[in-house]
Every structure is written in C-alpha cells, then in structure tokens.
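Starting off with a structure, shown below.
Only one protein chain is missing; all other protein chains are in place.
== subunit A ==
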Amino acid sequence: MAAPGAAGGGRSGAPAAEWGGFEDNMQGGGSAVIDMENMDDTSGSSFEDMGEMHQRMKEEEEEEAEGEAGAGEEEDGEFLGMKGLRGQLGRQVADQMWQVGKRQASRAFSLYANIDILRPYFDVEPVQVRARLLESMIPVKMINFPQKIAGELYGPLMLVFTLVAILLHGMKTSDTIIREGTLMGTAIGTCFGYWLGVSSFMYFLAYLCNAQITMVQMLSLLGYGLFGHCITLFVTYNIHFHSLFYIFWLVVGGLSTLRMVAVLVSRTVGHTQRLILCGTLAALHMLFLLYLHFAYHKVVEGILDTLEGPNVPPFQRVARDIPVVSNAVLNTTAKAIALTL
C-alpha cells in the first residue's frame, strides 16, 4: 500500500511540506502500514462516487499525456490542499475495488446470463414440432428398448404458455376472483411451477432409481405431456358437462400419461424402480388435470347447478297462526268497546 503513496508523492513534488505532514501521521514513520483512521473519508473514497472518480482520473491521465501535466497537477494539488493528497490514495484504493468488482460482475453475467447455451434446444422445424405433438398422445409398445426422447425446449415452452392462456381464458369466463395475487400471476405460477417443479422432482427420482434420462429430456417429456391437458381444458372450459370432463380426463389424459410412463419404463431397469417412477408420474400428471379443472372452474358450475335445479314455486302468502288465547282477548276487548259505546 506504500507504493501508490510513493508514486503519488513522486508525481506532485512541489507541496513537500504537506507530504511530510502526511508521513508524520503514520505510526513508526517509514513503515508500510497506513493508518486508515487518519485518512480523510470525505475525499472521494465512497464507492458510489467511483464512477465519477474513475472518469476524472482518466481525464487527468489524458491531460498528462498532452504535456500539461505539471501545471494541471500543481493547480489540482493547491486547489484541494491537504485533503487532495490524502484522498488520492483513498481514491486509488477505491478505484481498484471498482475495477475488480466490475470485472467480476461482468464475468458472472457472461457466464450465467449467457442465453446462447440454450440455443441448440430451439433449433426446430414446424413439421418436427407437429410430429412430436401427435406422438405425445400415442403410447409406445416397445418398452424393452430405450425410447428416443427429443431434447427440445421450444414445443414444451409453447405448450406451457398455451396452458397459461387457456387457464386465463377459463378464469375470465368463469369470473374467478383471486384474492391474494393476480390472475396472470396465478396462472403462470401454476403452470410453470408444475412444469419445472415436477420435472425436477422426477429427475431426482430418476437419479435415485437409476433411470437413463437427462434433465432436458425430462423437461421435454413432461412438456409434451401437457398437450393432453391443453386439449382437455380447452374443450371442457367451453362445454360444461361433468361427464364429458371425466371421459376426456381418462382418455386424453390417460393416453399422454401412458406415453410418458412407457418411455420412462423403457429407460429404467428393475421392477421396483419402474413402479416408483411411473406410479409417481402417473399420479402427479392425472391429479394435476383434476386440480386445474376443479380449482379454476367452480363458479361456472355453481351457476349452472342453480339454473338447472328443481323449480322453486313462487312466493306464497301463508296466513299467520293466531293462538286461541288471543282470540279470547280479542272477543273480550270487542265486547268492552261495545259496552262503552
């Protein structure tokens, strides 16, 4: 830390007395230890001002390069006085911190926010997407041979967004009111939470059960499995029959679940492991469809039940029952009034 001090001292040679004063403040004069307590904290060592400080220092360096260094520095030193020289050291320290911080931040950003690592998963043609959508409803028969899973993220991502849109449409048509949050936030949270959360959980289980599947493949498989959910919800949110929903749930939901289960079975060895994996996936997938239907469509069903319920008879006037005692009181009163008249 004494080196920048020495360099600073070498640059401005004129105010020697002030430089000597600075040295006097150091304990055990001549040692490399700088007593930070004596540093003037107000002279530009704050981190927030580092950008301006850096700019100013760049300008100072440019001035030196043009040969006006001597006069400029002297004016600078005389203008700032004692504070300027003490602050210079602090400025350089803070400047180094700024540089290091900036370098680390840009390195971290280029490493984690580099979207290009996802580029190969979006390289698809429309025919491929259509073929995979249709295949996701057809269970494979050959489970002794590991089935190929396309490691693609475009189709699953679009299917999740489609499910969000269908949910939103369903919530709007049924006038669902979400008290803690927004409709959009709920829909996105539900769908993305299911896709990412269940994929991660199944990947973890697959790791435990020694299944041969990667995370991207799991995401892709589950994403394409949502195609059945999209179809079922799209139809049953618009045509409101309970029995129709159960048929769609079993047939369409069941087909897409069977497909996913078959692919997983083909990639797992051992009966117990196969049972664990496939049982979990089937349960989660089918229950999610049930949940989506019942959680976001209750209001419409309630209204329909009211409309289709038994006919309520119109309001009828019913005579009030007057007890026998009051009849006697009425008669006595009438007689009393008649007597007085």
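Brief remarks on what is shown
Everything that follows uses one rule, which is that a residue touches a chain if its C-beta (ideal position, glycine included) is under 8 Å from a C-beta of that chain, and two chains touch if they have at least 3 such contacts; residues count from 1.
The rule is short, and it goes like this: contacts and distances are computed from a predicted model.
The chain not displayed here is annotated in its UniProt record as "Protein YIPF", chosen from "Succinate dehydrogenase [ubiquinone] cytochrome b small subunit", "Protein YIPF", "Protein OSCP1 isoform X2" or "Single hybrid motif-containing protein".
Residue A:Ile115 is the one among A:Ile115, A:Ile177 or A:Ile337 that touches the chain not shown. Checked against the full complex, the candidates A:Val100, A:Ala131 or A:Met158 give a single residue touching the omitted chain, namely A:Met158. Residues 115-116, 118-119, 122-126, 129, 154, 158, 161-162, 165, 168-169, 172 are the ones on subunit A that touch the missing chain.
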